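Every protein chain of the complex appears in place save one, which is left out.
Letters are used for the chains, namely A, B and C, taken in the order the chains are written, and counting of residues starts over at 1 for each.
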Amino acid sequence: MVIVMKPQTPETEMERIKRKMESLGCQVQLTQGENHCILGLIGDTRKIDPSQIQANEHVEKVLRVQYPFKLASRMFHPDDTVVTVGEHRIGGGNVVVIAGPCAVESEEQLMTIARIVKDYGAHMLRGGAYKPRTSPYSFQGMGEDGLKLLKKAKEETGMPIVTEVMCLDTFDVVAEYTDILQIGARNMQNFALLKKAGKCQMPVLLKRGLSATIEEFLMSAEYIMSEGNPNVILCERGIRTFETYTRNTLDLSAVPLIKELSHLPIIVDPSHATGKWSMVEPLSRAAIAVGADGLIIEVHHQPELALSDGAQSLKPEKFGKLMHAVQKISASI
Amino acid sequence: MVIVMKPQTPETEMERIKRKMESLGCQVQLTQGENHCILGLIGDTRKIDPSQIQANEHVEKVLRVQYPFKLASRMFHPDDTVVTVGEHRIGGGNVVVIAGPCAVESEEQLMTIARIVKDYGAHMLRGGAYKPRTSPYSFQGMGEDGLKLLKKAKEETGMPIVTEVMCLDTFDVVAEYTDILQIGARNMQNFALLKKAGKCQMPVLLKRGLSATIEEFLMSAEYIMSEGNPNVILCERGIRTFETYTRNTLDLSAVPLIKELSHLPIIVDPSHATGKWSMVEPLSRAAIAVGADGLIIEVHHQPELALSDGAQSLKPEKFGKLMHAVQKISASI
Amino acid sequence: MVIVMKPQTPETEMERIKRKMESLGCQVQLTQGENHCILGLIGDTRKIDPSQIQANEHVEKVLRVQYPFKLASRMFHPDDTVVTVGEHRIGGGNVVVIAGPCAVESEEQLMTIARIVKDYGAHMLRGGAYKPRTSPYSFQGMGEDGLKLLKKAKEETGMPIVTEVMCLDTFDVVAEYTDILQIGARNMQNFALLKKAGKCQMPVLLKRGLSATIEEFLMSAEYIMSEGNPNVILCERGIRTFETYTRNTLDLSAVPLIKELSHLPIIVDPSHATGKWSMVEPLSRAAIAVGADGLIIEVHHQPELALSDGAQSLKPEKFGKLMHAVQKISASI
Partner (left out) sequence: MVIVMKPQTPETEMERIKRKMESLGCQVQLTQGENHCILGLIGDTRKIDPSQIQANEHVEKVLRVQYPFKLASRMFHPDDTVVTVGEHRIGGGNVVVIAGPCAVESEEQLMTIARIVKDYGAHMLRGGAYKPRTSPYSFQGMGEDGLKLLKKAKEETGMPIVTEVMCLDTFDVVAEYTDILQIGARNMQNFALLKKAGKCQMPVLLKRGLSATIEEFLMSAEYIMSEGNPNVILCERGIRTFETYTRNTLDLSAVPLIKELSHLPIIVDPSHATGKWSMVEPLSRAAIAVGADGLIIEVHHQPELALSDGAQSLKPEKFGKLMHAVQKISASI
């Protein structure tokens, strides 16, 4: 950490800050520049709150040298983390495709779609039983009944289940049925939920918040890991920008960047990112080409009857085309 | 709601959509434009999911005519909502100042600050007992011990308490101690928490999410209201933009806009918005000038020792100066 | 265009607007909804200024049905535009790679890099002679001397030249030397420059502005085309978002979206988008996979001596690796 002092800071003030930093376990080295005096801190500064330092009126700014995440950092864990789910491995160069409806709507709907995506080569089944919806008047999911249907689909197709856990109240019931706990974008900084997920050993699919920086995203993974659960799978799903022709802006740069900074696997959700079925296949190709460890894709056999997110759901044959394209890209890199 | 069809859509397809919309209780009026045919829906379209319509390949786009919020809308509730807390009234032209430390840190700290802000004219006391922090390694708040100290400060100063409720687990204990339940920016779309808050009758201070549109903000208020609790106070606290010299960008336009769209009171938090104490007073003046119903301000007698957000905390005399400036602005409008 | 009136608008006011719209050449159809009355306009509304309508106090909002671009729109020009530059064709399924230094710095530098990128299979040579720089104290380019060097490099390698034109003053001299006129991101809405470029028939490489919506981007292409020049090549180069770990956020969704909306070719600049050499190759792969018509890549044999943008320049062997990867992706789709 580097502390930049304002010009003309009295030496006594500088000494005071120096001593305080030393009392927090850091060594301090002073560099007198042309206008600004700089204090360089040596030691583990991850627990020092820059805001506290910045509260001093003589401090111009505080620059961080270390990244604030540790367990999620590749610096301290150079090898790729591989999360195992049944016979599938996520991370380390494998490409996993998770597919299914946005929400579980009925037995007939879920079983139909599960069979279709299985036939086209999907590895796991997605489907929401508890749905976070912007409007209280929208369909909120089937709840535990939906979970039971997911279990049934798993029994028939053999595909592991990925479903969202929205709050502490229903955590245990979701954990009982699912293979991967999905934490949605809106809950990426629901710290109570992150801690709870960290206390079990189940794989957690953590989606990037709509306006979360990559640093905050990795800090949320750190929350889970710091409670003892190393099985975190990251998911880029689009960030909020000024563009309105797409629902969100899929940030594919995040994939190679996170691969540099972290050892955790990262998959991509092009369905939520764009909100538009016609863009899902091209962006799936791009996601695999950029190095993602997998995809999570919404598929519906009757999108215009879907109770949520119909506009972004692929029809079966289009999903088949996507699987084919993705395999070709995957083979070529 | 207006549905824009793609050019050359077959008439049978148009008829199919028309019939479907009618089955949902809407009348449909067709307008044939130069290139696009347009279907205008008449009736309450708030429960129609535009995404389902957009799933149809012949649909170019869906344009909404009505706002999706109803209980929060001024159209159906022309008079200002006034939320009463003890002897204080929030909304309807009153200016309320809530002040206190970011986090409760100790009895001595809280009591000192409570007395100071009371002396300078603050109406209510803020202070976090459960703190949402980006890093798992940062101070997470004193928990119930913090709540007890807040109660003590209330007993001594008479000021009602505002403190944050972060999750379902600790909802009841927070509700027992506080006068206003604060729901933080990161939880603005924690729908389980919103529903829980909607089931009680306590005043709820709902902060705008970092990247929440005004529409989403009002929809989150709608969640609380639709469960039966009309006592919602909105709080603008800065949105995330590309600018890095300030922590967030305080969106003061939101104040007059929300006053047009909604009857709910709205206050402003300049401390979190800027993250910088020197900007708190000017932006407080601006917030009152633009028409906000109040302010929530961080004050600390020793900001450089604060366990969180020291950089944005005002020292006592600076808070006094702020109160004076705010009163003058308030009198002039 | 759809005009939504406020509830309780007097009928006389509605009539007044109706008549005004009719005087502008549109037919108007009235739909009386539950709360709002809606006016649907039939005819070419591209020249109607929505702001003028919105100025009426009784108007709630104005929704556009047609896209505002016409010459750039695929609706009126279903086939892909292919821009021919020497023996190369941009658009229509071809993949073109433009490579070279950020700025022309010296004869030795340019010739060295030109030979290298030619050897590795680049089709055209980029290099800035006039450089837009955020700071007046940064290197501003070699000017006409740089153009002369580019010409020399073209003579030796046979590669057509792409270089930026920054202003009207130097337009003619740049046009004399270059094969493709590049209009940079900061000038995307320099309308005088767009009109000038529209008055010649040279290919124009138009970069998306840092915060330009796709609609504005296509409207800038429309500026050029409406002056008579159909040879526009679009270039996605990253947009400004809240993320700070990358310089900009490369918006690859823009590629399939623009392919839907427009017939113009679109290439991708991953160097400027990320500002980081290590991310250029993965994002180049993704750009080709998503369907881009080409790439523009910065290459430098000694990036740590480059006078601009060294951090994002690829070393020769890394560029070779990129070309190889891109060819494999390109073959697989």
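In this text, a residue touches a chain if its C-beta (ideal position, glycine included) is under 8 Å from a C-beta of that chain, and two chains touch if they have at least 3 such contacts.
Remember, predicted model here, so these are calculated numbers, not experimental data.
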| note | Visible partners of the omitted chain are A, B, C
| request: Would you indicate which residue among B:Leu24, B:Val82, B:Met202 or B:Ala289 is in contact with the undisplayed chain? | output: B:Ala289
| Touch with the omitted chain, as defined above, among C:Arg89, C:Lys148 or C:Arg240 | C:Arg240
| Per the touch definition above, residue among C:Asn187, C:Asn229, C:Ser253 or C:Ser284 touching the missing chain | C:Asn187
| What subunit B residues would touch the chain not displayed? | 211, 213-215, 239, 241-246, 249-253, 255-257, 260-261, 273-274, 278-279, 282-283, 285-291, 325, 328-329, 331-333
| field | Absent chain, residues of subunit C that touch it | value | 46-47, 49-56, 68, 132-139, 166-170, 186-187, 189-193, 195, 210-211, 216, 219, 222-223, 226-227, 240, 275-277, 300, 303-313
| remark: It is residues of subunit A that touch the chain not shown, namely 2, 4, 7, 29, 31-36, 38, 40-44, 63, 65-66, 75, 211, 240-242, 244
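To be clear about the criterion, only the chains that are shown with their structure count from here on.
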| field | Most central chain, Cα average position | value | A
| remark: Distance between the CA centroids of subunit A and subunit B (whole Å) is 25
| Cα-centroid distance, subunit A relative to subunit C, in whole angstrom | 31
| Among the residues of subunit C, which ones contact at least 2 other chains? | 211, 241-242, 244
